[in-house]
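One protein chain omitted, others in place.
Lettered A, B and C in written order, each chain numbered from 1.
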Amino acid sequence: MDPIVINSILAMGGLGLGLGAALSVAAKVFYVYVDPKIGEVADCLPGANCGGCGYAGCSDCAAAMVAGEAAPNACKAGGDSIIQAVAAVLGVSAGAAEREIAKIFCRGTHTSAERKFLYKGIQDCRAATLVAGGDKTCTYGCLGLGTCVTNCPFDALSMGENGLPVVNEKFCTGCGTCASVCPRSIPKIVKESQQTAALCCSHDVGKIVKAICDAGCLGCGLCKKACPEKAIEIDKFLSVVDPEKCVGCGDCYEKCPTGAIQSLLA
Amino acid sequence: MEDYFMLIISAIFVNNILLIKFLGNCPFIGVSSSMDSAKGMAAACIFVNVLASSMCWVFQKFVLEPLSIEYIQTLAFILIIAGLVQLVEIILQKVAPPLYRALGIYLPLITTNCMIFGVAVLNIRQDYTFMQAFVYSIATAVGFSMALILLAGIRERFIVGKIPKLMDGFPIGLITAGMMGLSFYGLVGIGK
Amino acid sequence: MTVRDIINMIVVLTVVSLVCGGGLAMVKMATAEQVEYQKIKNVKEPALKKILSDYDNDPVSDRKTIITGKDSKGKDIKTTIFYAKKGGKLIAVAFEAYGSGYGGPIGVVMSINQPDEVLGAIAATTNSETPSVGGIVMASSELRDQYAGKPVDANFGLNSAGGIINAISGATMSSIGVSTAVKNGMEIYKKYKSDILG
Partner (left out) sequence: MASIVKEFTKGLWEEVPPFRFVLGLCSVLAVTTSMSSAIGLGGGVIFVTVMSNVLVSALRKVIPDKVRIAVFIVIIATAVIIVELTMQAYFYGLYEVLGIWIPLIVVNCLVLGRAEAFARKQSVILSLADGLGMGIGFTLSLAVVASIREIIGAGTWFGIQVMPAIYPGFTYLLKPPGAFVCLGIMLGLMNVVSARLDAKKKAAA
């Protein structure tokens, strides 16, 4: 046996042995108890790290779920199948969470809403609002530059021709990223079963709204008077529908002069 | 001392390990899409690169050369690097959990990072002394992190820019890296 | 992580490294001969071509490695001797010897014609002289021609040291390096003549 063969075998064998030993000693000495369940729960979660559950990502959320800090339905993005799977792993009965989706609370299109100036800056709503409060006269309205569209982790949002985002309800998981990303939080997370809402965010006085946008809520209160269930309140010139009380009778739809309040169950 | 300075300048700027020597751009394009992942990767790379190249240098000089089995260098180095990365991962998880959570996901990625292995082999092929190898590994890792963070900064602007759909992602990342490389390439005259 | 897992882990890793190390050693030995030939062919041959002429064999494959003394650590120094033949008859022997120059060791390949034992020609192989100064000297024929045609036992020292070689002005250190390399070469030739020609 040539010395080179012995040397190679000894050197490599020694190295392998040394590393194997070092790794096993380290694994023993530095052993950190990681609950295997966390791995299982993490596997059930969609893994999109969308943050809808309020944690830094799926693995964090899984750890919270195993530790009991978060309920199995904390994962907004998953929908029922995920919640049942997580509940099965944790052996906990999961309250069937009502599916939530995003809705766009603005109807000020290019044509209906007035523009103060021509904005040619960075194509991002957050950037646009820094430039004199955005190019839309209405300081509450949607600027239509698509920040929510680009940031949606599930590609459920697309930009309509009229300059307002459109929600694809099949893909939307209600994770809330669009709501948190939009500088004016135009998209809002709403229970799927909610019947009616005033699709506007403007707290301006009716006179101002009428001048700058022909689709905004004037805060006139006609819908409030018309509603048999007393489900509508006027909060600083903006009508707010209480989902629990509203039965979706639709009396308020005709009363509204600008059509701001309408049925969500398109 | 003078040639250490020249070594550092040439490793960081002139023949930057990433843009000129092409070592280590497997994660370069992938990780540089967001700033904090780039910072995490850069820190992990500096830490592991220094450790790995010094251990490899010692193994080469005290085991491979005396036994005259230099030909097996590739196997020995990559075994050391893989073992080292796994060791660092285990120790970090226990000793510094927050640091582990920040660097954690990048550590397994580093084993297949061409830069760490490349620097270890370059140290031997340019037969540096231990100090030179140590300084060279720090400098290349700093150069790598600089290029990575610069590109991450640029790529974060892409989200707001108007990038044609089909060029989005890797293609535009590569082209940007090329443009950045051009500016580094201008410095080629300085180093040796 | 039960103890059995740990042992299993260590055993597998060690066995795989062991087997791979052994397998590679086999491959290394199988290719060692060919690698050696390739190294000489691509590194030494250009120099050999300068100093050997009108031979009809391939000196690179016609070679023998002999032990020529021990270095400071006690490992024996190996010198490879290349044989140039014409019609089967040995016409020249070539080998490399080293002298210390300005930048470090200077490698000089020299050929000794047979049977009249006269120094055929010399050529520099490896040197780390400063290119602008020493490098030119190594390539200059003026220095090389002074060695050509001299008998083996001539005194190849510089004329300042009573030898027959006058140094190139401005590159005395390199000239000294070359002359010591040639002198060492002659030493080796005289001392191991029996092995070389045997």
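Quick notes
Simple rule for what comes next: contacts are C-beta pairs under 8 Å (C-beta built on N, C-alpha and C of every residue); 3 or more make two chains touch, one makes a residue touch a chain.
Here the structure is a predicted model, which is why all the values come from computation and not from measurement.
The chain we do not see here touches A, B, C in the full complex. When the whole complex is considered, the residue among A:I4, A:L19 or A:V41 that touches the unshown chain is A:L19. Of the candidate positions A:L10, A:A27, A:A226 or A:V240, contact with the hidden chain is made by A:A27. By the touch rule set out above, chain A reaches the unshown chain at residues 16, 19-20, 23, 27. What chain B contributes to its contact with the hidden chain is residues 19-26, 28-30, 71-75, 78-79, 82-83, 86, 108, 111-114, 116-118, 121-122, 125, 166-167, 170-175, 177-182, 185. Hidden from this view is one chain, which touches chain C at 1, 5, 8-9, 12-13, 16-17, 20, 23-24, 27-28, 31, 34-35, 38-39, 41-42.
Keep this in mind: only the chains that are shown with their structure count from here on.
Centroids built from CA atoms put chain C at 39 Å from chain B. Centre to centre, using the average C-alpha position, chain A and chain C are separated by 74 Å. Centre-to-centre, using mean CA coordinates, chain A is 37 Å away from chain B.
The residues of chain C that reach two or more other chains are 17, 20-21, 24-25, 28, listed in rising order.
Among all residues of chain A, those that touch two or more other chains are 4, 7-8, 10-12, 15-16, 19, 23, 27, 31. Listed in rising order, the residues of chain B touching chain C in the complex are 69, 71-72, 75, 79. Those residues of chain C lying in contact with chain B across their complex are 17, 20-21, 24-25, 28. Those residues of chain A whose C-beta lies close enough to touch chain B in the complex are 4, 7-8, 10-12, 15-16, 19, 22-23, 26-27, 29-32, 122-124, 127, 150.
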